[in-house]
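Worksheet: one structure, shown below.
Just one protein chain is left out here, and the rest sit where they should.
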Amino acid sequence: MPEYEPKILSFLCNWCSYGAADLAGVSRMEYPPNIRIIRIPCTGRMSPKFILAGLRQGADAVWVSG
Amino acid sequence: MKNFLEHTGIEPGRLHFSWISSAESTKFVDVVTKITDEVKMLDPANKKYVKTEPKVD
Partner (left out) sequence: MTEYTDKIKEISKRVLAEGRVEMVIGFRKGSVPMMNQPHLATSAESVDELVWDSNCGLNLANYITDKKGTIGIIAKGCDSRNIVTHVIENKIKRDQLYIIGVPCTGMIDHHKINAMFDSEILTVEESGDQITISGNGFSETKDKQELLQENCTVCTHRNPVEYDELAGNLVEEQKNVDQYASVTKVESLSADEKWNYFEDLLSPCIRCYACRNACPLCYCPTCFVDESRPQWVGKSQDPTDVKTFHLLRAYHCAGRCTDCGACERACPMGIKIREFTKKLNKDCQELYGWEAGLSLDERPPLDTFKTDDPDEFIK
């Protein structure tokens, strides 16, 4: 049986973590492929309903990063 | 605060928060790895709490 690969729904701030993810990509760093990124304009855009909607539709976990 | 709401039902390991600057690509990689590992520890199917059940009828 293949290893369990969770889907992690990630809300990343355009200016912070999204930039970091971009930089990580440009620098050819390796990281797990389990995250599914949604870019948000700012962490202030975050709302609890996004998290619950994500979990409800089957995400294994939610990660919010600013 | 959100974290504490999750305490009243969902396991804490299903919600993560972090703070990473756009220059911290190394921290980004660290955090992604850590969170992925943590989530892999959770029971995949059985504990998938909030999820729409397909209506059968």
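Letters A and B mark the chains as written, and numbering starts fresh at 1 in each.
Following the convention adopted for this analysis, contacts are C-beta pairs under 8 Å (C-beta built on N, C-alpha and C of every residue); 3 or more make two chains touch, one makes a residue touch a chain.
The structure displayed is predicted, hence computed values, not measured ones.
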item	value
Hidden partner interface residues of chain B, rising order	1-5, 7-11, 16-19, 31, 34-35, 49-53, 55
Interface with the unshown chain - residue positions in chain A	48-50, 52-53, 56
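Convention: only the chains that are shown with their structure count from here on.
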item	value
Complex interface listing, chain B residues touching chain A	2, 5, 10, 13-29, 31-33, 35-36, 39-40, 42, 44, 48-52
Chain B contact footprint on chain A (complex, rising order)	3-4, 6, 8, 15-24, 27, 29-32, 34-35, 48, 51-52, 55-58, 60-66
